[in-house]
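All protein chains of the complex are present and in place, except for one that has been dropped.
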Amino acid sequence: MIRVQDEDFDIGAEITRMTEGSTEIGGLASFVGLVRDYAGDEQISSMTLEHYPGMTEKQLERLESEARERWDLQDVLIIHRYGKLYPGDRIVLVITASPHRQASLESCHFLIDWLKTKAPFWKLEEKESGADWVDARETDSVAAGRWVRVSDT
Amino acid sequence: MIRVQDEDFDIGAEITRMTEGSTEIGGLASFVGLVRDYAGDEQISSMTLEHYPGMTEKQLERLESEARERWDLQDVLIIHRYGKLYPGDRIVLVITASPHRQASLESCHFLIDWLKTKAPFWKLEEKESGADWVDARETDSVAAGRWVRVSDT
Amino acid sequence: MQILYFGWVRTRVGHGKEELSPPDDVGTVADLIDWLKGQGDGYAHAFENAAAIRAAVNQEIAPHDAEIADGDEVALFPPMTGG
Partner (left out) sequence: MQILYFGWVRTRVGHGKEELSPPDDVGTVADLIDWLKGQGDGYAHAFENAAAIRAAVNQEIAPHDAEIADGDEVALFPPMTGG
């Protein structure tokens, strides 16, 4: 399941909802991304996430399908927030549940790596020196590239 | 922080405790292991975790130190239960928090892989056909071995 | 043709969305970027480095040589920074 929203989310509630009553999940991996209070050497006061409504949902659904195709997963949840966020705020949540721990860990890592370069979000950081769009980082492309399968190239 | 206990744990509460008030955590990864209701083709009715009190705590502390040495981590939590558990019950929780997502994801994966082969726990499964000790799996040794550094060998 | 801008492309252009009718010889994303560059100072600034621009056609990631036609929704933006 995917959700794109401006509201915050409750990680514990989401994990409980996903595991409650299930006796077949062996491993559940999750990742939460949060707003940090600095960028480089500069303090940031807020971060505004812009996104492409319509395309965002499609891309996240595509990522979920890709993960389900590659790994044996019982459940996938991706929540991505947009709008104005402050240091300490949660930005993104990925949870994957599988009978097997490696499948849950790898698929969670895969999803967050691909989100970085394939989810249509752009981040505007407000700092003392003004507002700056966050540049895509080379290291994120490299991390995402690790998951490209030879058959896809 | 490490905890060895027979009681259940609350993942949401642990994550909240770890992130509350922090504006420096960029990524928080977690893994929960649960009891599944089957082993091979057989239904299991319960799983009893035996451990080596004293050594268990030492080994988990060693694993935490090793993770903190290898990655830039703000916080680490390992909770491992012992005693009689039933399908759907939580067994183990690993949470790692870092300024950087890769560090949190990798260290969480590392800890759960090493726990499998380096934490002194043994599992007795009760099935229709009787009680059986769970064998260590070759795949777990391979997974743990991926994290051995050349300098350690 | 519906055109959308995001990130610094949007702030340089000055707005996020517009309906435009490029001339007939604008047949690809690359042609569109090239044509937009001549539409004013903001556009010139936004599209000065075409290689830095990513595109989606009808909400699907598309390369610069992707064909575009009347009625398409074309989005132009910097590399995505999700997660």
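Just so it is clear, A, B and C label the chains in written order, and each chain counts residues from 1 on its own.
The rule we apply is simple: a contact is a pair of C-beta atoms (placed from the backbone, for glycine too) under 8 Å apart; a residue touches a chain by one contact, two chains touch by 3 or more.
Source: prediction; values computed, not measured.
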item	value
Omitted chain's touching partners, listed by label	B
Touch criterion as defined above, residue of B:Ile11, B:Ile95 or B:Ile112 at the omitted chain	B:Ile112
Residue touching the undisplayed chain, where the options are B:Tyr38, B:Tyr52 or B:Trp147	B:Tyr52
Hidden partner interface residues of chain B, rising order	33, 50-52, 54-55, 58, 80, 91-92, 112, 115-124, 133-136, 140
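By our rule, only the chains that are shown with their structure count from here on.
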item	value
By mean Cα position, the chain sitting nearest the middle	A
Per Cα centroids, the chain farthest from chain C	B
Chain centre separation (chain B, chain C; CA means) in Å	48
Per-residue overlap in chain B, given as positions that touch at least 2 other chains	101
Residues of chain C engaged with two or more neighbouring chains	83
